[in-house]
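Following: one structure in structure tokens, then a few remarks.
Heads up, one of the protein chains got dropped from this complex, but the rest are sitting where they should.
Lettered A and B in written order, each chain numbered from 1.
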Amino acid sequence: MTTAMTVHQPPVLFGVPGPGAGPDGPVPPGAAADAAVAAILAETVHPVPGAPRGVVVDSPPGAGKSTLVVRAARELVAAGERLMIVAQTNSQVDDLVDRLAEKGPDLTIGRLHAADSRPAPEALRHGNVTASAKAGDLLELDVVISTAAKWQWVKDTDPWRHAIVDEAYQMRSDALLAVARLFERALFVGDPGQLDPFTVVGTEQWAGLSYDPSGSAVVTLLAHNPAIRPHRLPVSWRLPATAAPLISSAFYPYTPFRSGTGAGERRLTPGVRADGSAVDAAIDEAAEHGWALLELPARHTVRTDPQAVAAVAATVRRLLDRELSAHSEQGSTPLTAGRIAVGTAHRDQAAAVRAALAGLGVPVDPAAGPAVTVDTANRLQGREYDVTVVLHPLSGRPDATAFHLETGRLCVLASRHRHACIVVARAGIAELLDEHPSTEPVQLGVAVKFPDGWEANHAVLAHLAEHRVRL
Amino acid sequence: MNVSHPAQADPLARRLAELRGPTPQRSLDARALAALAANPGCRRRAVLDAAGVDKAAVAQQLGRPAPFGQSPFAIARGNVFEARLKDDGYAALLGPLRQLLGLPPEGGTPPTVPDLLPRATPAVRAERTREVLAAAAADLDGWTLLDHPMLRLTVAGSLAYLEPDAVVVHGGRCTVVEIKSFPVLDSVADPAKVGAAARQAAVYVLALQETAALLAGRSAAAGPYQVDEFPGSPALTVLLVCPQDFSNRPTAAAVDVRRELATTRRQLARLTRIDQLLGALPAGTTFDLAPDSTGAPARPAEELAAAVAAVPAAYSPDCLSACELGFHCRAQARCADAVEQLGRGVRGELGSIRTVGEALAAAEGTGSPVPVPIPVPAPASRERDGGADPGGPTDPGSDADPGSDADPGSDADEAAARLAYAAALRAEALGRPVR
Partner (left out) sequence: MSLLNTLARLEAVRSGRAEPLATVRHRHLSERPMVVVPVAAAGEEGAPLAVLLGTDRLAPRLFIVPQPLNRTQRFDFLAAFAGELLPYLESFADAVEQIEGSEKDPESGEKIPVVRELCADAPQLIVPNPGAVRHLALLGRSTRFRRTAEDADPGPYPAPPQVPLLGRWLTHLAERAQVPGSSMLLPMTGLLARHWATGQSHLEDQHLAAQLAWHHPPDGLTGAEAAERAETGRDGDGRLLHPPAGPLTDPRFDSQVLAPAITRHDAALAALRQAAPADTDRAALHVKRALERLHEALEAELLPTWRDLWQGLDLLRGLPPAAHLPERWEGDRWSYTGHRDRVAAGEPPQPRRDDAVTAARKLAQREREQARLDIQEALDDPLAMAGHRLAGEAFSGTVTEVVPEYDTSGRSPKPRPLVTLATPDRPHADPGREVHRAGGPPTAQRAEIVAAAPGEVTVRLLSGMGRKKEPEPGTVPEVGERVVFTLFELTARQSAPLPEPDDTPWTHGGPPGAGQSSPVGSEEWE
């Protein structure tokens, strides 16, 4: 999977903290981000006496969260500390190990894993990484990294003085309850706009409790530690200037952010002319404007709508055939399969797209070399690509359910790209949204989550309508 | 909602009055307005509600009366509870309200409780409320409690009158108070009931926003995340007052209604598109329930049924507990063999298959289901201002055939194939002969 990732270093990280300025202020993005990062690192590495035991960082998509984690880990170690890092999934842990080992060749890193699962080869290729299923083997290392699920089983160790909790908004409160005994202080980093943690059993009886075990770890932490003031990373280095304003206003209405790059700094140029098809027109539209909506005629369909799946596959095929180049502040690179992702709402949709792509000769198996990633929103969280093709969660649906309206799902799908996002959908989503019953239950004492799914969906649709190509 | 039509010449109002016939207009309230959110896709409900038709009477006449009713015990308890709130100068309300507004628990003068002319006509009461609200908003230090004020809200070109339980004005802002008789037990209340109360309160907040904007000579904010700051503008958090635990003592909880406010705005905006729905009705359609000399509606039930059938419904089993016509629409859905009779979620699995017969034929591999194109209103109504050229950036000169790879049967085939596969698995598991 690492082949599909860009380890993106924000252009300036070591600048002088600038004056506090809003995302629309005159401060250049690099300086604004530096100021935020410097404040976070100061609080994390050199806490003043009496400071809260936690530091929370809210990070919009691609705002340098991973870079911050690596930076904080290196500075803590440089200050003579050892630390543990908690991530939520094995692939997140492996990515982090890979990145940390590469950026910090002087660090000794432990990859703690479950007895019945092997870490990814990318994580183990570095000489400074030791893998073990026993925490005891790794205690002397500078940094020990594992999933929350594995950390819960670690016992008989002295607590670490420092921990970093990555993707903290996707961590459940009960997981934090189980691992908090392992550290004294912690830096919590995450994106509040992505998918909430969930459970398949009823949890109504704990709704409204600050420590609702099925809620987000950060919500519990902040409720019990009101002195913690969350920091915010104000600049998205991933999202291009065409995407950041929409994602910010639609999904982060009360905490705006901006793009680290300006208009025209990211470009996609095709090497092969359009063949006149709607698919090529959509690719050209996306290359020029960063967005395209490839719209199929309105119809109610099953989830694995064969025509929509075929349109997604054809779009990916043409993206490769037309030999696009991606130009950015990092230079120009060809758009290869490994830099493209397809996002869906359901697993069976992803399976159908994978089958359709294989039928068109597009590589989809990462084990066999660079491949197009096809996955659900849940599994695309935290990932980054040059171009994404998204099967809209509401496409063809006769009804909109809470699952499909969940803002985090659309936010993940619409914010994975550095250059362009092509959305494939059937017409009629606006009408579907209008007819959706709005009878959500309300729990006393539970903060309302914003934005509202309906509003966010309409904001994105209204923007996409300006980049519509009908199939 | 007592709706008066300011301009009799208004063609929309005239058309709605024709639909209703000479019977008195059904009075809708905030609860009914909030209920529009339960099934906004239902044109039948939208038209009947906009026309102020008595849906319960229609359902009765059609032979499937609404089963709704309230127990005398519940009504009595609710009345007792509301009366208790007035004890000790509304102490039960003001304590929690101070907490909500971040004020010290005690101190200050007791609230002014102005006479809002409860026996006057709605128009007079609304005017009186407006005057009192303006004066109260200007008094930054004092407390004013409006006990059952009357508010105006423009809905689909008509004026609706709404009566919240109470509104408290302090510091230039007002807060809606919603009184309910379901309990808050150990700080938890039934989420469905709190949700309904929040939607109802949001209607009042919306009306107060319009009132405050009107008083300020401005227009109310329209964006979902914008907040007005006029004198007397309502807080977007309301106070829900309920019995605590198993007692009759009141307890209050703050409820953020921003989300419900956004919902209410868009539902009411939809109502203004009612003329499009009316345009689709056959000429002469009416839901006239005028009684004959015996008191029963004079028109034959079949005629009424035909008129109701002329407006399409979007039935779902939730309607049985939310709409007076629910049982009628269910019977219709069953007659039509529609898959909706099994629930909203079922449609999602069946794609374009719309009837039970089609679905079972597909499951048995004997049918070749024909997909029915779904009706979609003209896109013009949804196209945003300044939207792109409807054709999009496709080169109009291109020879691309938009339907070239679109085999119209294929998604129905997919649904049919899955059904047939499911049927085979089911037969195997049940030991029935597999086809």
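Simple rule for what comes next: contacts are C-beta pairs under 8 Å (C-beta built on N, C-alpha and C of every residue); 3 or more make two chains touch, one makes a residue touch a chain.
None of these values were measured; they are calculated from a predicted model.
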Task: Chains in view that touch the one left out, judged over the entire complex - done: A, B
Open item on the list: Considering the complete complex, identify which of A:209, A:241 or A:462 is in touch with the unshown chain.
Closed with: A:209
Open item on the list: Tell me which of A:134, A:229, A:289 or A:347 is the one touching the absent chain.
Closed with: A:347
Open item on the list: Touching the hidden chain in the complete assembly: which of B:71, B:226 or B:293 does that?
Closed with: B:71
Open item on the list: List every residue of subunit A that touches the chain not included in the displayed model.
Closed with: 53-54, 149, 152-153, 155, 173-174, 176-178, 180-181, 199-203, 205-206, 209-214, 217, 220-221, 223-225, 347-348, 351, 365, 367
Task: Missing-chain contacts mapped onto subunit B - done: 64-65, 67, 69-78, 181-183, 185-187, 245-249, 317-318, 320-321, 327, 331, 334, 337, 339, 341-343, 345-346, 349-350, 356-357, 359-360, 363, 418-419, 421-426, 428-430
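Operating definition for what follows: only the chains that are shown with their structure count from here on.
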Task: Between subunit B and subunit A, distance of the C-alpha-averaged centres to the nearest whole Å - done: 36
Open item on the list: Under the definition above, what is the set of subunit B residues touching subunit A in their complex?
Closed with: 37-41, 184, 187-189, 191-192, 194-196, 198-199, 224-225, 240, 253, 255-256, 258-260, 262-263, 266-267, 270, 314, 318, 344-345, 347-352, 371, 373-374, 376-377, 379, 382-384, 387-388, 391-395, 398-400, 402, 405-407, 410-411, 413-415, 418
Task: Interface residues, subunit A side, partner subunit B - complex - done: 204-205, 207-208, 253-254, 276-278, 281, 284-285, 293, 295-307, 310, 314, 396-399, 401, 427-428, 430-431, 434-445, 447-448, 450-452, 454-455, 462, 465-471
